[in-house]
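Note that one protein chain is taken out, while the other chains of the complex remain in position.
After this line comes chain A, so read on.
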Amino acid sequence: MNTGVPHQAGHGPAARDSYRRALATHFGVLVAALLLFGVDRTLGCLATTLNVVFLIFFFRHLGFAVAAARWAEHDVNAPLVGIETYVPTIAVLVACKDEELVVDGMVAALLALDYPPDALTVVVVDDASTDGTGARLDAWAVADPRLRVLHREPGAGGGKSGALNDALALTDSEIAVIFDADHQPESGVLRRLSRHFRDPRVGAVMGRCVVRNGVESSLASTIFIDYLSGYLVNEYGRQALFELPAYGGANCAVRTSLIRALGGWNPDTVTEDTDLTLRLLLDGYRVRYDPSAVDFEEAVLSSQRFWKQRYRWARGHQKCLRDYWRAILRTPHLSVMEKVETMLFLWVYHVPVLCGMGLLLIALHAIGLGNSSVIQMVSLSALLFAGPFCELAVGLVLGRVERRAVWTLVGFIPAFGMSIMTATKAYFEGMLGTTYTWSKTARSGATSVVADAPELESVG
């Protein structure tokens, strides 16, 4: 298939290190407007613009909630067709770095996957772990020859992308399925993910991730509900209404021929998943989402870890917008509505920044500045929450969660506040070009207990 966009072979468009000039221009325009039109009129126009943006995003979220509420419940449980007869060769790839606490549960789940053994390769990469991860993996490999373990030397570089690229080089399977070290897929995941590759236009398929350690803390329980709405409502709605779900980096499958042609996973980004989604779309391929291909993962337990994780997501996602927006607008492979939705999707982590700006305007309004908004500022507050709350509420209903869980939604109000701060910090640091590298998410391992893990002694 032809590439509609003249971008570099390899890892997408050339990424710039900083956008200080653009940031200075934004600031200059604001100051000029304040001077030219006065504080009240400028802030009023700004508030109106924000309200329009929020209104667009509100209806986008509401649309997803409506689509999911209407169709997702049947879709999650729909009969499968022909999964026994279509079995392309699959390589399951997992990158692990210092994952001793969860690696047993992950390997046990991988070895329990339901797929013809002659069509399945399982490669787990020990990315220069300094704990017992490598030894545990070797013990598993001795106990079960289906598992292949690749040990990377310290300083091999590239983070998760580098490890996955090394693992990919070991296989000649048609499809690569990626999991993270804390993931435990349901046994039918591979058949459910691979069934979508019957369509040659499909480049990647995303499954649904479910939090399994909600019992460990109230934050984990909140993240469990966040994932319910994120996958059962938002991701589902994007597929149902735009056919544009995102490839999410774990519990997802990609055609190896495509990933090889694209030069592998991009080691220059901290959200290689969004990056790959965009590169596939720009090359004319489609990403599909299968809400019934489920794997269970661990949520972070401390708010500090939560902050770090969401900061990484915001930073990477915002970078993808800066790297790809021109290519998206020019590509012939997307219709106008699809381009609009892709831009809105890439804008998602900028919306909290605008929310912060909206709250600032409300504060200024309280002291009598910027009173001339066409749309009243106060309605901002409703729109800030209404869209995501609709998604969360529908997620709870679709997930058939017990009734009293509804009060957990109150916990999202501080989470929204936090996301305003992480996204704003990520925005300014990204624009200023401060250096940032992959930060590994710490695990708990409490819900990763395996009854029949091999003894370490068996390695000798």
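We adopt the following convention: a residue touches a chain if its C-beta (ideal position, glycine included) is under 8 Å from a C-beta of that chain, and two chains touch if they have at least 3 such contacts; residues count from 1.
One rule holds for everything that comes next: contacts and distances are computed from a predicted model.
J.: The chain that is not shown, which UniProt protein name from "Cell wall polymerase", "Carbamoyl-phosphate synthase large subunit", "Sensor protein kinase WalK" or "Sugar ABC transporter permease" does it carry?
T.: "Carbamoyl-phosphate synthase large subunit"
J.: Looking at the full complex, which residue from A:Leu46, A:Leu190 or A:Ala240 touches the chain that isn't shown here?
T.: Candidates A:Leu46, A:Leu190 or A:Ala240; residue touching the omitted chain: A:Ala240.
J.: Return the single residue from A:Phe224, A:Tyr247 or A:Tyr289 that touches the missing chain.
T.: A:Phe224
J.: One chain isn't shown here. Among A:Arg212, A:Arg255 or A:His333, which residue touches it?
T.: Touching the chain that is not displayed is residue A:Arg212.
J.: Consider the whole complex, including the chain that is not shown, and state which of A:Thr256, A:Thr277 or A:Thr408 touches that chain.
T.: That would be A:Thr408, which touches the missing chain.
J.: Mind pulling the chain A residues that touch the left-out chain?
T.: Chain A touches the chain not shown through residues 59, 62-63, 65-67, 69-70, 76-77, 79, 118, 186, 188, 192, 208, 210-212, 214-216, 220-221, 224-225, 240-243, 291-294, 296, 337, 366, 378, 381-382, 385-386, 389-390, 393-394, 396-397, 399-410, 447.
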